[in-house]
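Only a single protein chain was left out; the remaining protein chains are all shown in position.
Going by the order they are written in, the chains are A, B and C; count residues from 1 in each one.
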Amino acid sequence: MSEFQEKSRIVRIESLTPVIHRLTLHAPRIAGQAFPGQFVMVRVSPTFDPLLRRPLSIHQVSSDGTVQLLFKVVGQGTRLLAGMRTGDYLDMVGPLGRGFTLERDEPFCLVGGGMGIAPLYFLAKRLLQISRHPESTVLLGARTGSELLPLEQEFLRLGCPVHSATDDGSYGHHGFVTELLDDLLARVRRVYVCGPFPMMRIAAMKCLERGVACEVSLETHMACGLGACLGCTMMGGDGAYMHVCKDGPVFPAEKVAWTL
Amino acid sequence: MSEFQEKSRIVRIESLTPVIHRLTLHAPRIAGQAFPGQFVMVRVSPTFDPLLRRPLSIHQVSSDGTVQLLFKVVGQGTRLLAGMRTGDYLDMVGPLGRGFTLERDEPFCLVGGGMGIAPLYFLAKRLLQISRHPESTVLLGARTGSELLPLEQEFLRLGCPVHSATDDGSYGHHGFVTELLDDLLARVRRVYVCGPFPMMRIAAMKCLERGVACEVSLETHMACGLGACLGCTMMGGDGAYMHVCKDGPVFPAEKVAWTL
Amino acid sequence: MDPVSAKNDMDLRVRIGDLRLPNPVLTASGTFGYGREFAHLVDLHRLGGIVVKGISLEPRPGNPPPRIVETACGMLNAIGLENVGVERFVGEKLPWLRETGARIIVNILGDSVDEYARLAGRLAGVEGISGLEVNISCPNVKRGGVAFGTVPEMAASVTEAVKAESDVMVIVKLSPNVTDIVQMARAVEEAGADAVSLINTLIGMAIDIESRRPALANVIGGLSGPAIKPVALRMVYQVASSVRIPVIGIGGITTADDAIEFLLAGATAVQVGTANFYQPSAAEEIIDGITEYLARHGHLSVREIIGGLQTGKE
Partner (left out) sequence: MDPVSAKNDMDLRVRIGDLRLPNPVLTASGTFGYGREFAHLVDLHRLGGIVVKGISLEPRPGNPPPRIVETACGMLNAIGLENVGVERFVGEKLPWLRETGARIIVNILGDSVDEYARLAGRLAGVEGISGLEVNISCPNVKRGGVAFGTVPEMAASVTEAVKAESDVMVIVKLSPNVTDIVQMARAVEEAGADAVSLINTLIGMAIDIESRRPALANVIGGLSGPAIKPVALRMVYQVASSVRIPVIGIGGITTADDAIEFLLAGATAVQVGTANFYQPSAAEEIIDGITEYLARHGHLSVREIIGGLQTGKE
């Protein structure tokens, strides 16, 4: 396990929607070490504004040395990222943090909401390499269908069942993606969740109740991503602070203080 | 005479050399008011770094409402400008400052060094509209021929004689452009100079000695370009401070404290 | 009321002492000239007010150049208080500005308590002046050059002297280069200031490493711009929680969001400074943006959000 600061050339830019983009970067050293659930810290500007790197999950890595990032424009940093061109270089530090636990031959369920879908594609690919169960399912949620459809296609191509939900009902189940979880809990052994905190809480509660192993990927503001600044703390279930970048971002559901 | 803050669309980008670029912008309000020797203050970034606008001379305006800027990459602001794309918007304030004095039917000489050539093209065009003298001449100087050739071509197309000088002797006269001035001073009535301060000093001294009217365009660091910050002062020939952005940037040579 | 008419009818009025302003957005001294410099770019009458460039008894030539240098998200200036002097201000600059109907606040500066007093006296009764802002960041020549703004007693005596001579509302503008800004604010409040404005610039420096000379001829200068906003906001919050007079927030304000931060922290009004240079439309955009924010949050008046910060410690 090693970490690199790697100047990475952008080899492809895809805009899935006007605000959701996917960058493919040539970053062989990061790609070579990456594990599902890990993230990179990306420098979004050559100037000092914005100053801090942005944490982004590793969406996919490929044996040709590329890393993919999937992100949504929410502020100035992601806006600058969205304005990048093929051939530009991005300075990335990674792979960082503790990823998901991969178990052989376990039926699993992935639950992704919004950009929480990003790390799950990498995870799905790796899981399907070591575990092919007909019960294994991917649940995807988004505000509206257009944000979801292109991603759903790609999960389907991996050869596993996908169920979708949208807040506005424009595609799939009309409602929260977590509502799709109930039927599955009896059949899967492990649930991996990434998305907005309230959604992860609901999923975690359901799993904890049913005794199904559950891992969640947390988000907090990060300055370093390396465990050095101590800025990314969240209260843990045991009342002690956890550092999301180093102790996580992936945590067993029971380690999180959900009541916060 | 009015000034505008105008969001201007970039309609063309030309790279004359790897570090010298020309932007053509749709800025009809600024174009409609601009006068040779005036400048614009350009916002180079949507972020706060770099913070201040950059002063750039108006290189050319066209009746189709476009303004041209000719600039060299010397630091971060001009580097960001050079990275702009067609279709991007630049926020410009202008036209600003006092330009050159245009006299009818006077034989003139323009002396431009380096990026000091920028305002002279606009000036040459306007002068040639009101004054056609066979003696009128353009002198251009640069470090090396490649920085000069494309510009020389355009001045020639205006239909006036051009003599060039390069520091490295790769094109035209080997040496300072001001060395070409001596022969001309007997024949012209007014000399317009823009370029590095030492070059302008030499030209100004020669003109003052021979009693030929001379105008120079000064450069200082500017925060506002509007006469408000009082940051752009230079000592005047009379021992009082001048504000380059408002009292200039063009000054009669005798108003400048050349000994500084 | 539907959102559109809410926006048009939004009550943005605030009061600073006995001065009523149509909205809380002013332009800061030294960054807006004498107003006329921005006449083509800004609707001067729309502004809450204009604080003009600092005026002294006699004209001052200012410092030798270079006077400004850009820094990360900020700039340093060492203008050296160049100004036309009070007589030319009253004779040449004020009449034009008065005609625009703008609310004019005159920033004054001196090297001694006496100079401040005489300035206030000279400006008393002059038509078109809505208030004075006392710049106490200047060095006191009689006290060895220590800035008035760093010693509570000195700041208090300037305040008293100006108040005694002035017939308009008096704002004292505080320097941030002190250990305890609250102590300074309390001192001038007790001395009779009608309001405090803060912050003036932080003292900074830059060096040209090739020439090995200071980037400013004056060696040190005043840091302004977005870089200083967090310090300004902290000081405004501390002062607004500690004095009863109105507080005017200054420092790095560029957007309506910035201005709203200061209002929530307790500022009754704000001043836009360096932003006028890089974004001449900033002050007007801030007025629009505050209106939009208030409408979106269902407020009828800007006064409803002043001091509205929830720290969980109230």
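Just so we're on the same page, a contact is a pair of C-beta atoms (placed from the backbone, for glycine too) under 8 Å apart; a residue touches a chain by one contact, two chains touch by 3 or more.
Here the structure is a predicted model, which means the values were calculated and not measured.
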For a quick check of understanding: of C:Val25, C:Leu44, C:Leu57 or C:Leu76, which residue touches the chain that isn't displayed?
C:Leu76
Only one of C:Val84, C:Val178, C:Val270 or C:Val302 touches the unshown chain, namely C:Val178
Contacts of chain A with the absent chain, listed as residue ranges
2-5, 43, 48-53, 93, 220-224, 226-235, 240-241, 246
Residues on chain B facing the left-out chain by the touch rule are 48-49
Positions on chain C contacted by the hidden chain, ascending
71-74, 76, 150, 177-180, 202-207, 209, 211-214, 219-220, 223, 225-231, 233-234, 237, 252, 257, 260-261, 264-265, 293, 305, 308-313
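Note that only the chains that are shown with their structure count from here on.
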If chain centres are mean C-alpha positions, then the most distant from chain C is chain A
Is the C-beta contact count larger for A-C or for B-C?
B-C
Inter-centroid spacing, chain B versus chain A (mean Cα positions, whole Å):
53
With centres defined as the mean C-alpha position, give me the chain A-chain C separation in Å.
47
With centres defined as the mean C-alpha position, give me the chain B-chain C separation in Å.
36
Each of the following residues of chain A touches two or more other chains, namely 48-49
Listing for chain C: what residues touch at least two other chains?
72-73, 226
